[in-house]
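The complex appears here without one of its protein chains, the remainder shown in place.
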Amino acid sequence: MKKRILITLAAILVICLLLAFLQTLVIPKYADDKTKEGSLVSEYYAEAGGHDVLFVGDCEIYESFVPAVLWEKYGISSYVRGSPQQLVWQSYYLLEEMLEYETPNAVVFNVFSLKYGEPQSEPYNRMTLDGMRWSSSKIDAINASMTDEESFIEYVFPILRFHSRITQLTSQDFKYAFGSPKVSHSGYLMQTGVDPQTDFSKGRTELDYEISDNAWKYLDMMRALCEENGIELILVKAPTNTMKYWWHDEYEEQISEYAEENRLSYYNFIPLAGEIGIDWSTDTYDKGAHLNVYGAEKLTEYFGRILSEDFGIEDRRTDASLSEAWDVRLESYYKERNG
Amino acid sequence: MLFTSYEFLAFLAIVLALYYILPKKTQWAVLLAASYAFYALSGIEYLAFIAVTTITSFAAARLMGRVSDGEKRYLEGRGEELSKEEKKAYKAKKKKRRFLILCLALALNFGILAVLKYTAFAVVNVNSLLHTFGAETTLTVPSLILPLGISFYTFQTMGYLIDVYWAKAEAQKNIFKLALFTSFFPQLIQGPISRFSDLAPQLFGEHKFERKNVTYGLQRILWGYFKKLVIADRVLIAVNAAAESPENFGGVYVFLLIILYSVQIYADFTGGIDITIGIAEAMGIRLAENFNRPFSSRSTKEYWNRWHITMGSWFNDYVFNPVSVCRPMLAISKKSRKWFGKKVGKRIPVYLATVITWFLTGLWHGAGWNFIVWGLLNALVIIVSQELEPLYSRFRKRFPRLCASWGYGAFASIRTFLLMGLIRSLDVYRNVPLTFKMWGSIFTKFNLPELLSGGISALGLGLADYIIIVCGCIIMFAVSSLGKERSVRDRLYNRPVLSWCLCGALFVAVILFGAYSVGYDASQFIYNQF
Amino acid sequence: MKRIFALLLCFLMIFAVVSCSKDENEEENGGDKGITTSQKSSVSFYVNYKSVKIELGADAKAVISALGTAKSSLSMGNCGGLGTLTKYVYDSLEIYVLASGSTETVDQITLLDDAVQTPEKVSVGSAKDAVISACGNGYSKMTDTSITYTSGSKNLKFTLRDGTVTGIDYLTVS
Partner (left out) sequence: MDKLLAILNELHEDVDFTAETALIDDGILDSLDIVSIVTEVYSEFDVRIPPEEIVPENFNSAQALWELISRLDEA
């Protein structure tokens, strides 16, 4: 009888190990160029702590602000915790999680994602949430983001969702089975390509411009969280404006009205693009949808001045341990930039 | 709630745990609570219907029981004084009264089923009739909800009532026990349709935790999920693709569809039944087998003794037999003997009963001409093969060695498989004329080269999927033929290491190759529209 | 004996009440965007242009090739490599095509001028009341700047300014 129990336990252990290994094989590695945004969220933990400014938001945040430039020009230590189509409740829960590790002076949130009031797309949910370590914030984020076709257990055991990839494995799946390569520089996803923007016509009409209560609710929660921790919440809108991601006037009215009411600073960089010196023929890699590295550096330099002068974010380059860490990051930044 | 949902697995784990933790006396109550919870989770508004069926059946059975008790007491008390005729007359009167109660209950319950399931179909046909005669008025087609498993639990409970009428079963005194018999959750979705005398004692009995039962049960559940998720749901993608756009999948695709759909419905249906029987077995309850290696049958008649056995036997016992021996039918057979002579006259009542039975079987499968024609075609094939019986027996006598040979057996099985597959494809296409057109296109437009040169990938499945399907079918075939003499699970029972390797491999295969979650949208069981 | 029959009858009644009450409250409740009722709107979700039927959700390859070369086209990818959106501009309308995986569907149609009419004979420049009389009052949302008709994920939106239609859009919102 004892022998039988031993065999059963051994068998269950072997099955679990096998499934765990298969899981590392089938989960997407987000290592190739088109899908590397999937690794952004998980890269924060290696650099957690010691940041005065934290950025949260969607693709407009992680393609517009360069922490390396902020440090080099203004000594501001920052991190960009962005992910593709990061929805406002995901931004809130990511911020809530980061406050377990550190308390910055300022948090910058890109307001473009406020136009979505309900869960949008399953792949984007996975790209944002799978990178998070397990915490109460992650559980809340999953419950707030799940579309109808998703179920919580598929987040606990990703193999239940990604098992169908078993027939489409590539060499990358084996190479990065135990860890994907680093794709960002403190959360900034460098794009060195150039693809000028030629079409400046108005974006497509949308069904409804009214920002939903659910979106306002999480923005309020973010504001309350920042107040509670003595953090300055800064709202921004990246300078990019294209057919696909058009910042309609109705959204602008609602956001600036909200910022006034709650005495928040809100910077819409679209009209300031000229002043920042952004040239849409050289500073974008996808016809104006996002900035490339040259555009992002210009914007960051401009925004860095606002952070240091208007918000009094100190210059921390005198701090030995910080500057040592940042030197390493700057080196790898320029290696890729000029490489 | 589907068998293939995470919620169901959690629900099942909880029910099994409670079943063996709580005191044995309350086990049947646990099952009843679980069944009604399962039913409520699938649709709270359905509860009213299953409750009505349970209550009306309970009342009718008790009434019939009381009448027959009264009859027995009366006869024992004053039996001697009455003459044979008086006694016969008294018995007939009492039987007539019980028959009346039975008919009332049957009419009510079958009425509920007919109203909910067939009104829309009837109204549509009435509309088309009106239009053919040029009438303008069109009745609005009502959209009525169809309670989960209504076809199954109604038939099972009516079977119970008829058994009580025939005194083959005792009227259940406790309404809750009858409620359990009607709503026992594993068999709600697609049967098997159990008999009261077989199932009731087990349901209400007490079951000690036995490792053998639970192991066998879990293995069978796992085997069911393997067939359902790995094979059936994957093949369904191709079946749906071919069925939804018949205009560009004619000719050889129809032939391929017939084979794929046969594999799909076999894996789906037997998989679901394996899960059902596995669950019951894990609780120490033995449900009737619903399949017995159907694709090895050599004739249609044999096929219907191996496929959906409980439905076949239900229709045979409660429709075919009564219809073929009821008074009007006996009168018909007498007349037909007079007019057509003995030889032909003998067949007429049987064939008439066969057609009626199969018409109802088709209708039961679904509210649509597809299903009715499906039923009638089955009847036609059975009658034709019955007529040709003498021809076959003469053929067998002349070539005994050939007929006994393995080759002829295989030929007969393949012939039956294809014939049944052809008729079954009526379920797949939108309507009957289209199905016949597609059957025709097999012969007129047999474009095999187009299929082989890549057409096959247009059905939504890649090469890897086809490999998995083929391997799955080989495993299914191997297990079913291995299990002919001694069930595979018996062989594995006292070899723990081997059984864990196989079950482990099966479990990993289900997780890895199952067609479920967002990568595929796991389809409902075919019989969920019931 | 009579008691049992009475029991049977009253259950019959309950059952009848339950089942016919089902049909009235079968109404869908509106989403959180203030869409009050969503009766079956009598509006259709396609447009005929250069004798080509352009319908929401239709296979885009066929429509685009039937229309011939567009005045201009612009395609932009989604972040994370999940599909692309392509805008085709024609003389009096624009078509937005969403491509994800192997399927390309017509996601949005924007009418630019009154050269194209909706099947209900409404075009840019028509008056607000003309819209209501043509499309009926089965709209899902009405504000002073827009009227929207919805059926499932398909929407027809008339943008208004001072009572006249300045824009007509067929949109898909999943």
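Note that the chains are named A, B and C in the order they appear, and that numbering of residues resets to 1 at the start of each chain.
One rule holds for everything that comes next: a contact is a pair of C-beta atoms (placed from the backbone, for glycine too) under 8 Å apart; a residue touches a chain by one contact, two chains touch by 3 or more.
Since this is a predicted model, take the numbers as computed values, not measurements.
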Practice problem: Specify the shown partners of the omitted chain in the complete complex. | Solution: B
Practice problem: Tell me which residue among B:S5, B:S197 or B:N321 touches the hidden chain in the full complex. | Solution: B:N321
Quiz prompt | Of B:K88, B:K173 or B:R430, the one touching the omitted chain in the full complex | solution = B:K88
Quiz item: Touching the left-out chain: which of B:K24, B:K173, B:K212 or B:K346?
Solution: B:K346
Quiz prompt | Residue, one of B:K212, B:K334 or B:R415, that touches the chain absent here | solution = B:K334
Quiz item: At which residues does chain B meet the chain that is not included here?
Solution: 84, 88, 91, 166-168, 301, 316-317, 320-322, 324-327, 330, 333-334, 337, 346-347, 349-350, 353, 386
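As a convention for this text, only the chains that are shown with their structure count from here on.
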Practice problem: Please compute the C-alpha centroid of chain A, do the same for chain C, then give the distance between them in whole Å. | Solution: 33
Quiz item: chain B to chain C: how many Å between their CA centres?
Solution: 41
Quiz item: Which chain A residues sit where two or more other chains touch them?
Solution: none
Quiz item: In the complex formed with chain C, which residues of chain A make contact?
Solution: 34-35, 37-38, 58-59, 84-85, 117-118, 121, 123-124, 127, 198-199, 204-208, 210, 212-214, 242-244, 286-287, 289-290
Exercise. Flag every residue of chain C that touches chain A in the complex, lowest number first.
Key: 32-34, 72, 74, 76-82, 85, 87, 94, 96, 108, 110, 141, 148, 155, 157, 159, 167, 169, 171, 173
Practice problem: Sort out for me which residues of chain B touch chain A in the complex. | Solution: 6, 462, 464-465, 468, 496-497, 500-501, 504, 507-508, 511-521
